[in-house]
Every structure is written in C-alpha cells, then in structure tokens.
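Only a single protein chain was left out; the remaining protein chains are all shown in position.
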Amino acid sequence: MDYSQFLNMSDELSLLAVVVILFMADLFCCGSENSTKPSKALSLIAVPLLLVQTVYMLVNMPADCVTAFGDMYLSAPMMTVVKAVLNIGTVIVFLMANVWMNREENQVKQGEFYLLTLFTLLGMYFMISSGHFLMFFIGLELASIPMTALVAFTKKNQESAEAAAKYILTALFSSGLLLYGISLLYGTCGTLYFNDMAAVMDASNWVQLAALVLFISGIGFKISLVPFHLWTADTYEGAPTTVTGYLSVISKGAAAFVMFVILTKVFEPMVENWNLLLFWIIIVSITVANIFAVRQNNIKRFMAFSAISQAGYLVLGAMGGTAQGMTAMVYYLFVYMVANLGVFAIINIVEQRSGKLNISDYDGFYATNPKLSFIMTLCLFSLAGIPPFAGFFSKFFIFMAGFKAGFPWLVFIALVNTVISLYYYLLIVKAMYIKKSDTPIARFSSDGYTQIGLALCAIGVVFAGILSQIYQYFDSFSFGLMP
Amino acid sequence: MNFLSLFVLIPLLMLLSLWLVKGTKGIRAVMVVGSSALLALSIYLTFAFLAERAAGNTAEMLYTASFTWFEPLHISYSVGVDGISVAMLLLSGVIVFTGTFVSWDMCKEYFLWFTLLSMGVFGFFISIDLFMMFMFYEIALIPMYLLIGVWGSGHKEYSAMKLTLMLMGASAFLMLGIFGIFYGAGGQTFNLLDIASHTGGATLIEFSQQCIWFPFVFVGFGVLGAMFPFHTWSPDGHASAPTAVSMLHAGVLMKLGGYGCFRVAIYLLPDAANELSWIFLILTGTGVVYGALSACVQTDLKYLNAYSSVSHCGMVLFAILMLTSTASTGAILQMLSHGLMTALFFAVIGMIYHRAHTRDIRELNGLMRIIPFLSVGFAIAGLANLGLPGLSGFVAEMTIFVGAFQNADLFHRVLTIAACTSIVVAAVYILRMVGKILYGTNVNPDHAKLHDAHWEERLAIIVLIACIAGIGLAPSWLSNMIDASVSPVMEQIQAVASTVSKSNPFL
Amino acid sequence: MNFTYTIFILLLPFFSFLILGLAGKWLSHRTAGIFGTLVLGVVTVLSYFTAFEYFTADRVDGVFQTLVPYNFVWLPFFDGGLHFDLGIMLDPITVMMLIVISTVSLMVHIYSFGYMHGERGFQRYYAYLSLFTMSMLGLVMATNIFQMYMFWELVGVCSYLLIGFYYTQAPAVAASKKAFIVTRFADLGFLIGILFYGYYTGSFSFDFTNTAVYLNGAMPGVGADFSKAIAGAGFILPTALFLMFVGGAGKSAMFPLHIWLPDAMEGPTPVSALIHAATMVVAGVFQVARMFPLWIQYAPETLHIVAWIGAFTAFYAAAVACAQSDIKRVLAFSTISQIAFMMVALGVCLPEGGYTDNHASLGYMASMYHLFTHAMFKATLFLCAGCIIHAVHSNEMEFMGGMRKYMPITHITFLIACLAISGIPPFSGFFSKDEILVAAFHYSSAMGWIMTGIAAMTAFYMFRLYYGIFWGTENVEYHEHHTPHESPAVMTIPLILLTVITVTVGWILPGSFGSFVSATGEAYHIHLDWSVAGTSIVIAVIAIALATYIYSGVRQPIAEKMKATFPALHKWAYHRFYLDEVYQFVTHRIVFGIFSRSFAWFDRHVVDGFFNFLAWGTNAASYSIRTLQSGRVQQYAFVFLLGVLVLILMLII
Partner (left out) sequence: MITINCFLILSALMLFIGVYGFLTRRNTLAILISIELMLNAADLNFAAFNRMLFPEGQEGYFFTLFSVAISAAETAIAIAVMINVYRNLKNNFVENLDKLKW
C-alpha cells in the first residue's frame, strides 16, 4: 500500500490536526471547573488555527485532480476551494460564537462546541471529496450527527430540544431513504465508485431513476429544498443562534456542492431527468419559502425561510451541470455565506445583549445602534441581490448560468421571486430605519470578536462582487469536475 | 483612466468624505463641492463633445474605454458617450446640483443615499456595457427605498415599498431580456456597440429571439419610464418622497427608463422594435392621454404632477416607438425638458409644502401675494409643462409631433393626434392648479406669514429656470447633437426593417 | 435695400420685457412705465419707417416684393426635409399689421399710464404688455407657419396673463383660464393642421412657390412617394387648411369657439383694447389671409365654409350684443361680429381665374382693410369704455347714462367711433365695410343681404350702447356719490389720436389701401359701388334712428315693452343663448366629471388595485399555507415521502 496517497488527503488531515490540537487544548486548559480564564484561550486558539489551516490548504492545493484509495477519495482544486470557503464561514461562526460561549452556563461546554463544529466540518470535507457512495454516506452522517448535538446544545431549553428532535428524526428518515436509494444504485450498477458508475447509468432504468430521486431527497434534506425542508424553520428557530448560522450556510453549501458534483459525475447520463427534477424543486423551493417568509416575526425563523429560498438559487447553478454553473454556485455560496453570517452575527449579538428575537423588536434599531444596523442593511441588501453589494453579482452570475444552461423561464420565475424576497428583506430594513419604537433595543457595544466577524462580513459583502478577482479565482478552478 | 469614470469616482469620493466629515457645515461643503464638480464635469463634457464632433470625429461613441472586468463572463467595464448620453449627463448634473441645494437641511445619512443614487444615475449614462448598465440601474433604485421611507411624508412606507418592488419587478424582466440579448448575440460580449454592430464576437440576434426579448427589455425599462399600466408606483412614490428625491426621481431616474428603452430595446433589437412597437405604442399612447386626464382631478399637488409626469414620460416612450429620427430626438429632448421642469415643479411644491404643511389644492390659496418668488417659479414650471414656446417643453413636444407625423398610416396618425390632445389637457390641469393655489386671496391665517425662498432655494430654482429657458430658446445645438446619435440607429432600423409589421392588426 | 433693422422691432420689446420682468421689483412705477412706453415708441417709429421704406420701394412686376431679412433654422427636424425656422418676413399685410400693432400698442402704453396708475403690479403689467407686443409682432412677421404657431401660443399666454392680471379676483382668474383653454383647444386643430401641411408639402414656409411643386410630386425625394402626391392634391390640403382655420377660429372667437372672448373682458380695459379688440383676436383672420393663396387655389369650397361660419358668428354676436348690459361685453360681442365680417370677406373670395384675379379676390383686400380700420376704432371704443369705467367704477350700464356732460372728450370720440363702426361715411369703417359687402354680393346676393342686415344690427346695438352710456336714464343717485370726471390727458390724448386716424384714414386716402394691400400684390384701385354703399348707408341710418328712438330718452318705454313682450328671447340673448352653460356641462360634467374621474378611479382601484392585489395575494397565500408547517415531525416526513413519490412518478411517467 502506498502511504503517500494519504498526502492527497492533506485537507482532511490538516483539519483533523486542528481538531486534535483543540481537543488537547480543551483537555488541558479547561480542566478545572472553577477556572474561567482558559475559555478565552480556546477561541483564541481555534480561530487562528483554522485560518492557518485554510491558508495551508490553499497553498498546498494540488494542481489537478488527485485520488486516494483507489478512487474512494477524489479531490480537485475546486473542492479545496470550497473547503476553504467553508472554513472561512466557520471562522466567522466561531468569532460570533464567542460572546455566546462566554456566558456562564456555556463556559464549561465550549470545548464541545468547537469540537463538534469542526467534526461536522470534517464530515463535509469527506463528503465533498468522496469518490464512493460509502465515503459520501459516512461524510454525510459525520456532518449530521454532531450537528444534532449542536442543535440541542442548550440542554435546558425546551425549544432547543424540540429542534434537535425534529432535526434528528427527519435526518434519520431521510438517511434511511437515501441509504435505500444507494442500495438500489448498488444493485443496478454493481459498483458505488463514482468514476465507474456513469458508464452503467441508464436513463431508461426506472430503478436508477428512483434512486436518483432518493439521492436528491437525501441531499435535498441537507440543503433544505422544498419539499424536504419542513424541519428547517423549526430547527433554525429552536437551535442556538450561532448554530443556526452555521447550519444555514456551511452544511447547506457543502451539501449543494456535493449534489452538483455527484449529479454531474454519477448521474451524468440522466441529465435530462435531474434537470426536470431540479427545475420543479427550485421553483417550489423559492416560491414556497418566499411566501412563508413574508409573514414571519421571529427573525431566526424568518432567516430559515430566507435560507430555503437562497438554497433554491444556489441549486440553480447546478442546472445542466455546466462549468459556468459550478463557478457561479461556489461564488454564490461564498457571497451568500458572508452576507448570511453577517446577519446572524447581528441577530446573535442582539439576542445575547437584549434577548430579543422578533423582527418587531428591531423597530428603531438604527437610532440606537446605527453601525450594526448599517452592516445588517448591507448584508440584507446583498442577500436580496442589490448592487453594488456582492449578492447582486452572485445572483446575476447564477441566473446567467441558468440561462445559458437553457432554462430562461426558470430564471424568470426565480427573478420574479427575488422581488418577493426583496420585500421581506426590506421589512427588516424598514423596522430598523423607519419604524419607531417605545422600547427599542438599547444601545450596546459588541465584543471584539463579533466586531472582527462583522468587519469580515462587511468587507466581503462590499468587495467580493466588485473585485472580479474572486470570481475569476473560483473560475480558474472550475475544471476537472465536469465529465 | 478614462475621464468619464470621474462621473462615478466623484460620487464615490463624496460618499467617502461624507462618511468621514462631521457636522452640518462639513456635509454641506462636501455636497456643494461634489455636486458642483459633477455639474462642471458634465458641462465640460458637453463642450468637449461638441468640439470633438465639430472636429469631425464621427465615431458612434466618443471617449470610449473598456477594461475587462469578469473575464470568464465577458463582462467589461466599458464607458463611452454619444450625444444622448451627454445630454442626459448634463441633465443629471443640473438636477443633482440643484437637488443638493433643495435638500439643504438634511442629515448625513440622507446625503449618503442621495449620493449613492446619483452615482447610479451617472454610472448608468456612461455605461456601454449591458451588465454595467444594469448594475448602475439597480444601484440607483434601491436608495429610493430609504430616502422615501425614512425622510418622506404621508404613506411613506407603503409608497416606498411599492415603488421599490415594482421597479425591482421590472428589473426582473430586464435582466432576463439582457440575458436574452447576450446569448442571442452569441454570448461573447456585453458591449452595446459590439452587439449592435455585430462585432467583437457578437452575431445578429435572430428575429424570433428578438421578438421574445424585446417586450422584456421594453417593459423592464418602461416601468421606470412610467409606462401605462405599470406607472402606479409613480404617483405614490412621488407624493411621499422628500423634495429633492422627487426631483431626482422624476428628473433623472425616470429618464433611465426612456434612455434604456432607446439604448437597449430599440438599438439592440431593431427588427423586433419594428415588428412589435405597435403594442407598446397603444399602451404609451393610452398612458399619455390617461395620465393627463387623471391629473385633472387630483387634489394633491404632487399627485397631480406625478400624473402629469406619467403623461409626459409616456410621450417619451411613445416618441421612441415612432421609430423616426425626429421623434426619437424629440423623445430625448422631452426627457431633458421633462426632467428639468418636473424637477422645478417638485422643488417648488416641496418648498411650498415645507412652509404650508399641506399640498392639498383646496387648502392653498393666493400664494402669489405671500410667497411671490416661489409662486413665479411655480407658474413658470407650469407654463413649461403645458408647452409654452420659449421654454423647453414646446421644443420637445413639437419635435415629437413632427416626427410622429412622419408615419403616414392611419394607425400612427390616430395615436399621434390622440397624443396631441394631451397638450390641451395639460393646459387644463396646469391652469386649474395655478389658478387655485397661486391666484385668488389667501383665507388661511396660518399661511399669511409664510416666508419666501431662502437663498439656496432661490439658487436651485433660478438654475432650473435658466436651463429650461435655455433649451427653450436655443434648442438647435442640442437637437443636432442628439440627432447625430439618434439617426444612425433609426437608419439602421429603417434599413434592416423596411418591412411593415406583420403582427399589427391595425395596419 | 435691406431691412436688417427690423430685427429690433422684435428684440426691443423682448428686452423691455426681460428688464421689466426681472428688475421690475426694484423700479418705480413711473420709471417702469416710461421705460416701457419709450421702448414701444422706438418700436413704433421703426415700424413706420419700415412701412415707409417698404411701400416706397419699387414694385417688381407690379407687386411689392416679399422680403426675408432674417431666416435661420431654429429647431431642425430630421425627417421629411422639415425644419422649424425663425425669421422675419415682410410683405404688405405684415407691414400693415406692424403699423396696426405698434400704433395701438403705443396708444395703450400711454393710456395705461393713467389707467393703471397706482395699481399693484404696474411693472408686471408693462412687462406683459411688452411681451405681448413682441409676440404679436413676431406672429405677423413669421416666415413660416410653425413660427406663427409659436408666437401664436405666446400671445395666448400673454392674453392669459393679462386677463388674469387682477389675479386675486376669482372672475378674472376663471376668465383667463377659460380664454387660454378654449384657444388652446382650438390650437390643437392648428397644430394638427400644421403637421399635415408640413408632412405633405415638405415645408412649413410661407413661400408657397414650392408648394405646388411638392404637391405635384415633382420634388426630389417627395416625388417618389406617390401616395403623398395623390393625397396632397385631393383631400389633404383642404383638411390641413381647415384645421389651421380651427385654430384661427379659436383665436378670432368664431362660433362656437367664441365663448372666451366676452369673459376676457375681466382684464384691464386697455388690455381689452389692445389684445381683445385690435390685435390678437384678428390673428385668425391674419392667418387665413396668410394662407390665402393656398386656400383660393386648393380649397375654395372649404373657404366658403369659412364664410358661412363667419356669417353665422356675425349674426349671433350681433344678436347677443343687443341684449348685454355690461358695456365691455357689448364691445366684445361687437368685436366678435366685426371679426366675423373679416372672415366672411376672406371666405367669399372666388377662385375664378385663380388668385391672380384681384377682382374675384376683392374680399381679401376688404378683410385686411376692415382689420386695419376696425383696430383703430375698436381700440378707441375700448379706451373710451376704459375712461368711463375709470370714472364710474363699474361696467354696468345701469350706473351710467347722461355721461356726456361729465366726459365731453370721451363722448365725442366714442360717438365718432360708433359712427365709424356703423358704416357712416366719411369715417373709415364705412369704406372697409362697404368693400366687404361688395365682395359678399359678388359671391351671392343672399350673403350680401345677410351681411347688410348684420351691418344694420351693428349700427343698432352700437347706438344702443352709446345712448345707454351718454344719454338715457342717468343714475343720479350713484353719480352724486361718485361724480364722474373726465380722464387725465394721458388717457384722452390716445383717444384723440386714434379718433383722428379713424376719421381720416378712409377719406384722405380713398381707395389707396388697395394699392398697398391686395390679394395678388398688384395695386387694386378701390372704387365705391354706390348701389351697395347706398343701401348700407340707408339701412345703417335707419338702424341708428331706431336706436335713437328707443334708447335716447330718459324714459325708455319701448325698450321695456320689448323686454316684456319677448322675455324669453331677451333672456336667451342676455345669457348668450346658454352656450357657456353647454360648454360648462360638457367639460366639467362629461370630460372631467365622467372621463377624468373615472380614469382616476380606474387608476387607483383597478390598475393600482391589481398590484396591491398581488401583494395582498402573496400575504394571503402565506397565511393560507401555513398549516403545511404544522410543527409535527410526522407530517414533515409524510410531505417528504410524498415529495419523493411525486418526483419519482414525474420521472417514470
């Protein structure tokens, strides 16, 4: 056996190293229950380590596709880029989590938080780089299972428990179906290696078509596409805000990317079929989520529906499975991540400082906290796709990709839906700027970590679009994944 | 660096300095310097452009520059101007300049959004890349929400939301149309000139494709140009917006619509324009009369003016669709003229509202005696609106009518004559308004002691009146400048689409 | 010979307007008035000088040359070879109009100095007068129909501004609005006529030498368009000309577009004299005269429609004038009637032998002649009325009567003007009206007799007015409070000057008018047709006698008896046959009440309602599908499963 092939897995290994270091740090620094000091140390370690690991991944990026373990593990430069994007998101989540972690009841558990989060991240890494359905399945579960623990992180909170229960039950249900679908694939193909499967796929084989649907439903659950999305709102609302933020971008983004890869790699002969499926799923996702979002009052629940509709846009990039679509999707993911995490960071800090979570609580927010509401506005505008913020570019590019793939009417429906989404994003803007409140959220100052996180988000929102280098950077790696 | 980019750069710098400065004085200083610089730049551009043309440079666009932006998607940062854009830039310069003075007492945030809006407008007019154009178009739209929502009056939240959503809805149509054009022309370039002239990798867009995308683009821009029946954002929006925002919106932003219709819909899709113009002619022709008649029974000054804008802007689109070079030149002149006079109108209405706290025609009376300066400004705006010779409206309307009359068939004739009636109706509503609020005797004791315009307001009004009269008295240089850019497009249409529209049931 | 200085005839009043308008606030009344008057004086001198030079210049082929000292493209149009020019054109009728306008305007400027003394907005008044004079001069000197239209609109606005000069008074505001809107409505016809004309002839110019060529399709580029040539030769040109006439009918208050003129009397009286008697209201006549070569050559039948419209208007206005009590309104209806005479004169021209036949086109000369004389004596009448109103502070005849003893100069001048308008020799009106009657008889005897009858009515109502003011029942009670007095010299001198013109212009130069102005441009020697003249004199005298009999006494039993016998007729005539009410109904109730209101309603509730419905629908949908998100995880799974099944079915089927 050639052990050097482990080096091809440097992304995963380096993340594992980070995990181990943090584990050790947690073990040795946080030992005593009375000590509160080490808490700072942990986040101080986690963030730079993750950043270093990101840089390491990008620098060490293979020039071309690499494999390990007989194609069980596949990696391409684009995948490393996606992982790096996820890392950046995780860093922002860690930054915003700090204020929450520093609460008394959480201090003892914070090691768990970082580790669980990083384990889900590791799961996503494997999922992204999988070359075999087993690897994919393990990665998927590795991403799901710790996530449940994260959702249920606030043990004493009934909502958190309920959210976790719904999450795990739906997750199990969907993985049951997914697993069955994979078994059907195995039965019809005789192999589960991605590289070998396309050759034996047949669009007229209804068993395989059923398996395709089961696969899409399983992964659609993770991306929270309609009709596999119903857990989303409840879980987002019940989960701790930080975790919701993580859930809404990182796991969703990873899953969307994986779906793209597997659809184009494995189900390539069925492109017509899955285009049809995605066509309707996207329409329904965007529309239903938008309609639900319109009347939400809890801001986390609201963001859940927003996230569902954004997922619809994200998946639009997968239509037709083009290289342009891939770039657009990764770029969209990046931009969406920055903006969405910015919003969640603010929701989080507001919740931590004032305990308020309703949109109506944000009335008059601008008067008391102008800077925060300004950044919130930028992020919301970016989510709505308003130039010159990055969201405009990402939306434009993803629609362009969809159009090019030959789905102008899908693009049109999506475009019309952006109007509805603009409406509800503006509702928050309206609450912050226009409405007056007798009991506004008091003026407060956020902690340094959140500030750094918000600064990152704001910079990303403003510059990720205008500076075309980012898109071009992504684009330069869009080779090697398409058949 | 192309000097046209200064039109975007100056607002950017203004934004930056607004962010940094403190205190009212600092903000005003930044705004005055910035907007004067923009005005000066647009005037300089006009002279430079005319000089260049006089020197025999007949290129379609002057001062073009192009930098690749998103290389994989063929998106470039491309700028360039022709006679039409120069005219529009000049208009924008004037309106932004006067708008600054009109909103003298506003706070920093207001000016931030205001400047962002200006940036969008200027950017739009210098762009010759479809992507850039679309981007600036949207940049110009969104600040409206906050400007109206926060600093507006009346049903401001509703109006702001409606305006934003309708315009964004339009941009959905527009974006699809842009994709259609881009891919229809081969998906190699977003550059307008290349697409129009089939160079730079662009190919001729198939006729069937054109017919699909033309309505999208035209509606997309048409909504912003207050095309019937997509105009209802305009009365509410204008009524609720703060003074300078109404000015900027009616004065410049609505021109984005007309300009876009010409520059994108007609210019890039000439065959479809020829084929399908009849549908939109009916709509816009209806809008012209409908807006004017609706204006007659309004009681809120701003609503009245907004409906009058619907009528006048309808005339712009109407003229463009006549597809003759005179009518299109008239359309651009009408854009200029309407921009200036509506800005003046809204400015004065805003000032009156600021003082009297009402815009209801029935509650205002005899203002001529109380605030003569504002009243005279108002009357002049009104006279310009109804097309008094010597003011800009006359020039524009006559050019449009003469141009529209070049289509000899009954269908165009009937519509043209119907549109002509709007000038009579305009006289009705303008005189009704002027008669009711300026003339007569004031009976409201609260209004007896209103103070007349401040110096900054006077400055704004005088500048606008001077521009209106300037165009009205000496239009030919402008008209020639515009036509030099319009007529190649129209010749192209007449050359490629000499056939009569087959789908028009009225022919 | 060049007439380059004529540009100053336009520029001077314009600058005067600018200076008075912009700097008026800082000028004293006196300075402003003197400045305006002086400028106008210079303009008058220039006009007379122009006339002198023009008419003393040599004729070419027996015709005064049409001169174009200035012409430039003001606004280019880019299709059809069209362009909007501004320039100055001099031909006999232009020069004649220059004299009329500058003379009357100067008189009014001087007169106003006294009449408007101490009024608020004095400077504004003079500014408007200057602007009006400039516009009117520009109108008559226009080189093309579009330029005419432009100044046409400007005089309309000046009229609007001056009628509404007393803008604090509701009737003045309403009248100004009405005047503007009615004429504007008529101008729509004018505009469309211009557009037709321009499109089919390829030119807006008054230089008609090319028109025929265009119409025959011989011009390069135009000739190719066969349909254009056909249309132009047959139907289009008469239509275009008639549409232009509609505009002229609005300005010149032809029935049924006359309704604004009586109301326009709300303006200051000198303004009525200048604009609504002497100059602007004859613009319609001038326009028809200007297009006369085309009318007579291409649309003679249509021209006769003009004649009949004129005849009816003349009759209608004369009938109404007999029953009015407001002296300015009587004068206004008399103006309408007299302008209609001019229209008739133009309309009765016959195309025999083309327009080269001066004799067939006698009406043209008569019309212009009447225009000229009418301007003078009607201005006199109005200025006299101004003096009277100035003295009595009322327009109503009931406050007058027996004024001859208080105001001798006014009395005499008024009387002379009345005689002139009634067509009594040797006053100027006799000569011009006689020519009109001759032309009418030449056309048809019916028309001739009708016009003669109307001339008699003219004499009747004018003397009714005269006696009502200066003789008749004196309102002694009122006069004790306000003893009327003669006006100051600054007001009486213009009266006297105008009267002198009225008296002399007819008999000092009998027949010479035709040598300056005629349809062909060749000298036309006026000779009185005594059969016609004699009849009209006799009839006029009878009418005057009748008026004397009825109205001159202190007690007027016959008048009262007539009123009592025909109450309905009097009432209808007094209320101008309720035409205003009909208009009021049509515009307010139907156009604005029904159309506008329903459009506005439609806009708010249907168009806007649709978009609001979209928003509401989204919200409602949001509420109605919320049970989908029931919170029960088993239902979630069920939907999940259902989704999977549907998707599978979608693929397999």
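We call the chains A, B and C, going by the order they appear; numbering starts again at 1 in every chain.
Here, a residue touches a chain if its C-beta (ideal position, glycine included) is under 8 Å from a C-beta of that chain, and two chains touch if they have at least 3 such contacts.
Remember, predicted model here, so these are calculated numbers, not experimental data.
Note on the chain not shown: across the whole complex it touches A, C.
Residue in contact with the omitted chain (choice from A:65, A:165, A:283 or A:323): A:165. Touching the missing chain, out of A:122, A:152, A:277 or A:314, is residue A:152.
Checked against the full complex, the one of C:23, C:415 or C:641 touching the unshown chain is C:641.
Here the missing chain is touched by one residue of A:12, A:26, A:141 or A:351, and it is A:141. Set against the missing chain, the residues A:9, A:233, A:329 or A:441 yield one that touches it, A:233.
Where chain C meets the chain that is not shown, the touching residues are 626, 629-634, 637-638, 641. In the full complex, chain A touches the hidden chain at residues 133-134, 137-138, 141, 144-145, 148-149, 152, 155-159, 161-166, 168-169, 171-173, 175-177, 179-180, 182-184, 186-187, 190-192, 233-234, 237-238, 301.
As a working rule, only the chains that are shown with their structure count from here on.
Contact tally for B-C versus A-C: the pair with more C-beta pairs in contact is B-C. Mean C-alpha positions place chain A and chain B at a centre distance of 42 Å.
Averaged Cα coordinates give chain B a centre that lies 37 Å from the centre of chain C. Averaging Cα coordinates per chain places chain A and chain C 78 Å apart. Across the assembly, chain A contributes residues 423 that each touch 2 or more other chains. Taken residue by residue, chain B touches two or more other chains at 165, whereas all remaining positions touch fewer. On the chain A side of its complex with chain B, the touching residues are 324, 327, 381, 386-388, 392, 396-397, 399-400, 403-404, 408, 411-412, 415-416, 418-419, 422-423, 426, 429-430, 433-434, 468, 471-472, 475. On chain B, the positions that touch chain A within their shared complex are 69-73, 75, 131, 134-136, 138-139, 142, 145-146, 149-150, 156-157, 160-161, 164-165, 168-169, 172-173, 175-176, 179-180, 182-183, 187. The touching residues of chain B, when paired with chain C in their complex, are 162, 165-166, 228-229, 231-232, 235-236, 290, 293-294, 296-298, 307, 324-326, 329, 366, 368-369, 383, 386-390, 394-395, 398-399, 401-403, 405-406, 408, 416-417, 420-421, 423-424, 427-428, 431-432, 435, 438-441, 475-476, 479-480, 483, 486-487.
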